[in-house]
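For reference, the structure discussed in these notes is given below.
With one protein chain withheld, the remaining protein chains of the complex are depicted in position.
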Amino acid sequence: QMKVQIAVANAQELLQRMTDKCFRKCIGKPGGSLNNSEQKCIAMCMDRYMDAWNTVSRAYNSRLQRERANM
Amino acid sequence: QMKVQIAVANAQELLQRMTDKCFRKCIGKPGGSLNNSEQKCIAMCMDRYMDAWNTVSRAYNSRLQRERANM
Amino acid sequence: QMKVQIAVANAQELLQRMTDKCFRKCIGKPGGSLNNSEQKCIAMCMDRYMDAWNTVSRAYNSRLQRERANM
Amino acid sequence: PQLQRFVEVEAQRQRAQLLVHHMTELCWEKCVGKPGPRLDGRAEVCLVNCVERFIDTSQFILNRLEQSRRARPVLSESAAD
Amino acid sequence: PQLQRFVEVEAQRQRAQLLVHHMTELCWEKCVGKPGPRLDGRAEVCLVNCVERFIDTSQFILNRLEQSRRARPVLSESAAD
Partner (left out) sequence: PQLQRFVEVEAQRQRAQLLVHHMTELCWEKCVGKPGPRLDGRAEVCLVNCVERFIDTSQFILNRLEQSRRARPVLSESAAD
(Lines give C-alpha, C1' and ligand atoms only; values in the text may rest on other atoms or scores of the structure.)
Protein backbone atom coordinates (compact mmCIF):
# COMPACT_ATOMS: atom_id res chain seq x y z
CA GLN A 1 0.00 0.00 0.00
CA MET A 2 2.92 2.28 0.76
CA LYS A 3 4.35 1.36 -2.64
CA VAL A 4 1.12 2.45 -4.29
CA GLN A 5 1.18 5.75 -2.43
CA ILE A 6 4.72 6.42 -3.63
CA ALA A 7 3.88 5.51 -7.22
CA VAL A 8 0.93 7.91 -7.06
CA ALA A 9 3.11 10.64 -5.52
CA ASN A 10 5.67 10.08 -8.29
CA ALA A 11 3.05 10.38 -11.04
CA GLN A 12 1.62 13.53 -9.41
CA GLU A 13 5.08 15.07 -9.17
CA LEU A 14 5.68 14.38 -12.87
CA LEU A 15 2.27 15.80 -13.77
CA GLN A 16 2.77 18.98 -11.77
CA ARG A 17 6.22 19.70 -13.16
CA MET A 18 5.13 18.88 -16.70
CA THR A 19 2.04 21.11 -16.45
CA ASP A 20 4.16 23.96 -15.14
CA LYS A 21 6.87 23.63 -17.82
CA CYS A 22 4.43 23.25 -20.71
CA PHE A 23 2.17 26.07 -19.54
CA ARG A 24 5.21 28.37 -19.36
CA LYS A 25 6.44 27.23 -22.78
CA CYS A 26 3.16 27.18 -24.70
CA ILE A 27 0.96 29.94 -23.25
CA GLY A 28 2.52 33.35 -23.89
CA LYS A 29 -0.24 35.75 -22.94
CA PRO A 30 -3.22 33.75 -21.61
CA GLY A 31 -6.29 34.46 -23.75
CA GLY A 32 -10.01 33.69 -23.52
CA SER A 33 -9.55 29.99 -24.36
CA LEU A 34 -6.92 27.36 -25.06
CA ASN A 35 -6.60 27.84 -28.81
CA ASN A 36 -5.66 25.22 -31.34
CA SER A 37 -1.98 26.06 -31.65
CA GLU A 38 -1.63 26.19 -27.86
CA GLN A 39 -3.21 22.75 -27.59
CA LYS A 40 -0.85 21.35 -30.22
CA CYS A 41 2.11 22.89 -28.42
CA ILE A 42 1.01 21.38 -25.09
CA ALA A 43 0.51 17.96 -26.67
CA MET A 44 4.02 18.00 -28.16
CA CYS A 45 5.51 19.47 -25.02
CA MET A 46 4.07 16.75 -22.78
CA ASP A 47 5.22 13.97 -25.11
CA ARG A 48 8.75 15.44 -25.19
CA TYR A 49 8.74 15.99 -21.43
CA MET A 50 7.84 12.35 -20.86
CA ASP A 51 10.51 11.30 -23.36
CA ALA A 52 13.00 13.40 -21.42
CA TRP A 53 11.85 11.89 -18.12
CA ASN A 54 12.24 8.40 -19.55
CA THR A 55 15.69 9.18 -20.98
CA VAL A 56 16.82 10.69 -17.68
CA SER A 57 15.45 7.71 -15.72
CA ARG A 58 17.25 5.25 -17.97
CA ALA A 59 20.52 7.21 -17.86
CA TYR A 60 20.31 7.43 -14.08
CA ASN A 61 19.59 3.74 -13.66
CA SER A 62 22.38 2.66 -16.01
CA ARG A 63 24.78 4.91 -14.10
CA LEU A 64 23.65 3.35 -10.80
CA GLN A 65 24.26 -0.13 -12.20
CA ARG A 66 27.70 0.76 -13.52
CA GLU A 67 28.67 2.16 -10.12
CA ARG A 68 27.37 -0.90 -8.31
CA ALA A 69 29.36 -3.12 -10.68
CA ASN A 70 32.51 -1.09 -9.90
CA MET A 71 32.13 -1.45 -6.15
CA GLN B 1 -7.26 23.79 15.97
CA MET B 2 -6.06 22.04 12.83
CA LYS B 3 -8.00 24.64 10.85
CA VAL B 4 -6.16 27.42 12.63
CA GLN B 5 -2.82 25.76 11.88
CA ILE B 6 -3.68 25.57 8.21
CA ALA B 7 -4.81 29.21 8.11
CA VAL B 8 -1.53 30.23 9.73
CA ALA B 9 0.45 28.06 7.30
CA ASN B 10 -1.43 29.67 4.42
CA ALA B 11 -0.68 33.21 5.63
CA GLN B 12 2.99 32.30 6.14
CA GLU B 13 3.20 30.83 2.65
CA LEU B 14 1.72 34.04 1.19
CA LEU B 15 4.11 36.17 3.24
CA GLN B 16 7.18 34.20 2.20
CA ARG B 17 6.37 34.23 -1.49
CA MET B 18 5.41 37.91 -1.40
CA THR B 19 8.61 38.88 0.44
CA ASP B 20 10.68 36.97 -2.08
CA LYS B 21 8.95 38.43 -5.14
CA CYS B 22 8.98 42.01 -3.86
CA PHE B 23 12.59 41.85 -2.69
CA ARG B 24 13.64 40.61 -6.13
CA LYS B 25 11.56 43.30 -7.84
CA CYS B 26 12.36 46.28 -5.66
CA ILE B 27 15.93 45.85 -4.41
CA GLY B 28 18.41 45.96 -7.30
CA LYS B 29 21.76 46.18 -5.58
CA PRO B 30 21.22 45.99 -1.80
CA GLY B 31 22.62 49.14 -0.14
CA GLY B 32 23.26 50.28 3.43
CA SER B 33 19.57 50.80 4.23
CA LEU B 34 16.09 50.38 2.78
CA ASN B 35 15.79 53.76 1.07
CA ASN B 36 12.61 55.68 0.46
CA SER B 37 12.01 54.63 -3.12
CA GLU B 38 12.64 50.99 -2.21
CA GLN B 39 10.08 51.24 0.59
CA LYS B 40 7.51 52.75 -1.76
CA CYS B 41 8.18 50.02 -4.29
CA ILE B 42 7.75 47.29 -1.65
CA ALA B 43 4.52 48.85 -0.38
CA MET B 44 3.05 48.94 -3.90
CA CYS B 45 4.40 45.50 -4.71
CA MET B 46 2.80 43.89 -1.67
CA ASP B 47 -0.56 45.55 -2.33
CA ARG B 48 -0.48 44.36 -5.93
CA TYR B 49 0.66 40.88 -4.90
CA MET B 50 -2.26 40.58 -2.50
CA ASP B 51 -4.61 41.90 -5.19
CA ALA B 52 -3.24 39.22 -7.51
CA TRP B 53 -3.66 36.54 -4.84
CA ASN B 54 -7.26 37.63 -4.26
CA THR B 55 -8.02 37.70 -8.00
CA VAL B 56 -6.47 34.26 -8.47
CA SER B 57 -8.39 32.86 -5.47
CA ARG B 58 -11.67 34.21 -6.79
CA ALA B 59 -11.02 32.95 -10.32
CA TYR B 60 -10.11 29.52 -8.97
CA ASN B 61 -13.18 29.29 -6.76
CA SER B 62 -15.55 30.39 -9.50
CA ARG B 63 -14.01 27.80 -11.82
CA LEU B 64 -14.50 25.12 -9.15
CA GLN B 65 -18.14 26.09 -8.76
CA ARG B 66 -18.78 26.06 -12.50
CA GLU B 67 -17.26 22.58 -12.74
CA ARG B 68 -19.33 21.29 -9.84
CA ALA B 69 -22.47 22.70 -11.45
CA ASN B 70 -21.60 20.85 -14.69
CA MET B 71 -21.17 17.48 -12.97
CA GLN C 1 20.00 12.23 17.95
CA MET C 2 17.44 14.66 16.61
CA LYS C 3 20.16 17.31 16.57
CA VAL C 4 22.36 15.05 14.48
CA GLN C 5 19.50 14.46 12.03
CA ILE C 6 19.01 18.20 11.65
CA ALA C 7 22.73 18.83 11.15
CA VAL C 8 22.78 16.14 8.46
CA ALA C 9 19.67 17.61 6.83
CA ASN C 10 21.31 21.03 6.87
CA ALA C 11 24.51 19.75 5.23
CA GLN C 12 22.45 17.89 2.61
CA GLU C 13 20.42 21.01 1.86
CA LEU C 14 23.63 23.00 1.38
CA LEU C 15 25.09 20.28 -0.84
CA GLN C 16 22.01 20.04 -3.03
CA ARG C 17 21.69 23.77 -3.56
CA MET C 18 25.43 24.16 -4.17
CA THR C 19 25.48 21.29 -6.69
CA ASP C 20 22.55 22.80 -8.53
CA LYS C 21 23.98 26.35 -8.63
CA CYS C 22 27.49 25.24 -9.66
CA PHE C 23 26.24 22.79 -12.28
CA ARG C 24 24.14 25.57 -13.84
CA LYS C 25 27.05 28.01 -13.70
CA CYS C 26 29.89 25.76 -14.85
CA ILE C 27 28.41 23.26 -17.31
CA GLY C 28 27.11 25.02 -20.42
CA LYS C 29 26.42 22.18 -22.81
CA PRO C 30 27.08 18.88 -21.02
CA GLY C 31 29.76 16.92 -22.92
CA GLY C 32 31.18 13.40 -22.76
CA SER C 33 33.11 14.05 -19.55
CA LEU C 34 33.74 16.67 -16.88
CA ASN C 35 36.65 18.46 -18.54
CA ASN C 36 39.45 20.28 -16.78
CA SER C 37 38.09 23.80 -17.01
CA GLU C 38 34.68 22.61 -15.83
CA GLN C 39 36.31 20.96 -12.81
CA LYS C 40 38.23 24.13 -11.99
CA CYS C 41 35.05 26.17 -12.30
CA ILE C 42 33.15 23.79 -9.99
CA ALA C 43 35.97 23.86 -7.43
CA MET C 44 35.97 27.68 -7.35
CA CYS C 45 32.19 27.84 -7.41
CA MET C 46 31.81 25.54 -4.40
CA ASP C 47 34.43 27.46 -2.40
CA ARG C 48 32.68 30.74 -3.18
CA TYR C 49 29.26 29.26 -2.44
CA MET C 50 30.45 28.11 0.98
CA ASP C 51 32.03 31.53 1.57
CA ALA C 52 28.69 33.09 0.70
CA TRP C 53 26.83 30.68 3.00
CA ASN C 54 29.20 31.51 5.84
CA THR C 55 28.91 35.26 5.24
CA VAL C 56 25.11 35.01 5.11
CA SER C 57 25.03 32.90 8.30
CA ARG C 58 27.22 35.38 10.16
CA ALA C 59 25.23 38.38 8.94
CA TYR C 60 21.98 36.69 9.95
CA ASN C 61 23.25 35.77 13.40
CA SER C 62 24.64 39.23 14.09
CA ARG C 63 21.31 40.72 13.05
CA LEU C 64 19.49 38.33 15.39
CA GLN C 65 21.74 39.34 18.27
CA ARG C 66 21.28 43.06 17.60
CA GLU C 67 17.52 42.61 17.58
CA ARG C 68 17.56 40.61 20.80
CA ALA C 69 19.70 43.34 22.41
CA ASN C 70 17.12 45.95 21.34
CA MET C 71 14.21 44.08 22.82
CA PRO D 1 -14.79 7.84 9.92
CA GLN D 2 -15.89 11.38 10.75
CA LEU D 3 -12.36 12.33 11.79
CA GLN D 4 -10.97 10.70 8.64
CA ARG D 5 -13.42 12.65 6.51
CA PHE D 6 -12.35 15.86 8.27
CA VAL D 7 -8.66 15.12 7.69
CA GLU D 8 -9.29 14.40 4.00
CA VAL D 9 -11.26 17.60 3.51
CA GLU D 10 -8.54 19.64 5.21
CA ALA D 11 -5.78 17.96 3.16
CA GLN D 12 -7.72 18.75 0.00
CA ARG D 13 -8.17 22.35 1.15
CA GLN D 14 -4.44 22.64 1.77
CA ARG D 15 -3.61 21.30 -1.71
CA ALA D 16 -6.01 23.85 -3.18
CA GLN D 17 -4.30 26.64 -1.27
CA LEU D 18 -0.85 25.57 -2.46
CA LEU D 19 -2.21 25.54 -6.02
CA VAL D 20 -3.54 29.08 -5.52
CA HIS D 21 -0.11 30.21 -4.26
CA HIS D 22 1.59 28.54 -7.22
CA MET D 23 -0.80 30.12 -9.75
CA THR D 24 -0.42 33.51 -8.07
CA GLU D 25 3.36 33.36 -8.57
CA LEU D 26 3.14 32.07 -12.13
CA CYS D 27 0.43 34.51 -13.24
CA TRP D 28 2.08 37.40 -11.37
CA GLU D 29 5.14 36.81 -13.54
CA LYS D 30 3.08 36.56 -16.72
CA CYS D 31 0.64 39.42 -16.07
CA VAL D 32 2.08 42.02 -13.68
CA GLY D 33 5.11 44.05 -14.79
CA LYS D 34 6.13 47.04 -12.69
CA PRO D 35 3.69 47.21 -9.75
CA GLY D 36 1.74 50.48 -9.97
CA PRO D 37 -0.63 52.29 -7.58
CA ARG D 38 -3.38 49.85 -8.52
CA LEU D 39 -3.89 46.63 -10.48
CA ASP D 40 -5.00 47.87 -13.91
CA GLY D 41 -7.87 46.23 -15.77
CA ARG D 42 -5.61 44.56 -18.30
CA ALA D 43 -3.58 42.81 -15.59
CA GLU D 44 -6.80 41.75 -13.86
CA VAL D 45 -8.17 40.15 -17.05
CA CYS D 46 -4.79 38.53 -17.70
CA LEU D 47 -4.75 37.01 -14.19
CA VAL D 48 -8.24 35.53 -14.56
CA ASN D 49 -7.39 34.14 -18.01
CA CYS D 50 -4.12 32.82 -16.64
CA VAL D 51 -5.91 30.82 -13.94
CA GLU D 52 -8.48 29.50 -16.42
CA ARG D 53 -5.81 28.50 -18.97
CA PHE D 54 -3.62 26.90 -16.32
CA ILE D 55 -6.50 24.69 -15.20
CA ASP D 56 -7.37 24.02 -18.87
CA THR D 57 -3.76 22.97 -19.48
CA SER D 58 -3.80 20.73 -16.45
CA GLN D 59 -7.06 19.07 -17.56
CA PHE D 60 -5.91 18.81 -21.18
CA ILE D 61 -2.79 16.97 -20.03
CA LEU D 62 -4.74 14.70 -17.69
CA ASN D 63 -7.30 13.80 -20.38
CA ARG D 64 -4.64 13.14 -22.99
CA LEU D 65 -2.69 11.00 -20.53
CA GLU D 66 -5.85 9.07 -19.69
CA GLN D 67 -6.52 8.36 -23.38
CA SER D 68 -3.01 7.14 -24.12
CA ARG D 69 -3.00 5.12 -20.92
CA ARG D 70 -6.10 3.31 -22.09
CA ALA D 71 -4.18 2.33 -25.23
CA ARG D 72 -0.84 1.53 -23.52
CA PRO D 73 0.39 2.08 -19.96
CA VAL D 74 2.81 5.02 -19.81
CA LEU D 75 3.57 5.67 -16.17
CA SER D 76 3.89 1.99 -15.50
CA GLU D 77 7.17 1.64 -13.64
CA SER D 78 8.95 3.74 -11.03
CA ALA D 79 12.01 5.74 -12.05
CA ALA D 80 14.61 4.08 -9.87
CA ASP D 81 14.64 0.38 -9.31
CA PRO E 1 6.95 20.04 28.68
CA GLN E 2 10.75 19.84 28.47
CA LEU E 3 10.54 17.61 25.42
CA GLN E 4 8.01 19.96 23.87
CA ARG E 5 10.30 22.93 24.50
CA PHE E 6 13.19 21.01 22.89
CA VAL E 7 11.09 20.18 19.83
CA GLU E 8 10.01 23.82 19.48
CA VAL E 9 13.57 25.11 19.74
CA GLU E 10 14.78 22.60 17.15
CA ALA E 11 11.89 23.44 14.79
CA GLN E 12 12.77 27.13 15.11
CA ARG E 13 16.43 26.34 14.43
CA GLN E 14 15.47 24.40 11.34
CA ARG E 15 13.34 27.27 10.01
CA ALA E 16 16.30 29.61 10.60
CA GLN E 17 18.57 27.28 8.63
CA LEU E 18 16.16 27.10 5.73
CA LEU E 19 15.99 30.90 5.74
CA VAL E 20 19.81 31.03 5.64
CA HIS E 21 19.83 28.63 2.66
CA HIS E 22 17.17 30.69 0.91
CA MET E 23 19.03 33.98 1.49
CA THR E 24 22.31 32.37 0.38
CA GLU E 25 20.73 31.44 -2.97
CA LEU E 26 19.01 34.78 -3.44
CA CYS E 27 22.04 36.88 -2.45
CA TRP E 28 24.42 34.64 -4.40
CA GLU E 29 22.40 35.48 -7.51
CA LYS E 30 22.36 39.20 -6.69
CA CYS E 31 25.98 39.58 -5.51
CA VAL E 32 28.26 36.90 -6.99
CA GLY E 33 28.84 36.87 -10.75
CA LYS E 34 31.59 34.63 -12.13
CA PRO E 35 33.13 32.82 -9.15
CA GLY E 36 36.80 33.83 -8.85
CA PRO E 37 39.74 32.55 -6.78
CA ARG E 38 38.33 34.39 -3.74
CA LEU E 39 35.21 36.29 -2.66
CA ASP E 40 36.16 39.93 -3.34
CA GLY E 41 35.34 42.67 -0.85
CA ARG E 42 32.55 44.14 -2.94
CA ALA E 43 30.70 40.82 -3.08
CA GLU E 44 31.18 40.38 0.67
CA VAL E 45 29.64 43.80 1.41
CA CYS E 46 26.83 43.09 -1.05
CA LEU E 47 26.05 39.77 0.68
CA VAL E 48 25.85 41.37 4.13
CA ASN E 49 23.68 44.22 2.82
CA CYS E 50 21.53 41.69 0.99
CA VAL E 51 20.81 39.78 4.21
CA GLU E 52 20.09 43.02 6.11
CA ARG E 53 17.79 44.36 3.38
CA PHE E 54 15.99 41.04 3.02
CA ILE E 55 15.18 41.00 6.73
CA ASP E 56 14.22 44.71 6.55
CA THR E 57 11.88 43.90 3.66
CA SER E 58 10.35 41.05 5.58
CA GLN E 59 9.81 43.23 8.66
CA PHE E 60 8.54 46.16 6.60
CA ILE E 61 5.93 43.88 5.03
CA LEU E 62 4.93 42.38 8.38
CA ASN E 63 4.57 45.80 10.03
CA ARG E 64 2.56 47.23 7.17
CA LEU E 65 0.35 44.16 7.14
CA GLU E 66 -0.18 44.48 10.88
CA GLN E 67 -1.22 48.12 10.51
CA SER E 68 -3.70 47.48 7.73
CA ARG E 69 -5.03 44.46 9.56
CA ARG E 70 -5.82 46.63 12.56
CA ALA E 71 -7.93 48.81 10.26
CA ARG E 72 -9.57 45.97 8.26
CA PRO E 73 -8.94 42.21 8.15
CA VAL E 74 -7.04 41.28 5.00
CA LEU E 75 -6.11 37.64 5.28
CA SER E 76 -9.51 36.79 6.65
CA GLU E 77 -10.66 33.82 4.63
CA SER E 78 -8.95 30.79 3.17
CA ALA E 79 -8.36 30.65 -0.58
CA ALA E 80 -10.47 27.62 -1.43
CA ASP E 81 -13.86 27.14 0.13
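Structure notes:
Every chain is named by a letter (A, B, C, D and E) in the order it is written, and numbering of its residues begins at 1.
Throughout what follows, contacts are C-beta pairs under 8 Å (C-beta built on N, C-alpha and C of every residue); 3 or more make two chains touch, one makes a residue touch a chain.
Since we're looking at a predicted model, the values are computed, not measured.
Looking at subunit C, the residues touching the absent chain are 6-7, 10-11, 14-15, 18-20, 22-24, 26-27, 29-34, 38-39, 42-43, 46, 50, 53, 57, 60-61, 64. One chain is missing from the display, and on subunit A it is touched by residues 2-3, 6, 9-10, 13-14, 17, 21, 25, 41, 44-45, 47-49, 51-53, 55-57, 59-60, 63.
In this section, only the chains that are shown with their structure count from here on.
Using the contact threshold fixed earlier, the set of chains in contact with both subunit D and subunit E is B. Chain geometry summary: the mean Cα position of subunit B and that of subunit D are 16 Å apart. Counting partners per residue, subunit C has no residue that reaches two or more other chains. In subunit D, the residues that reach two or more other chains under the touch definition are 13, 16-17, 20-21, 27, 31, 50, 52.
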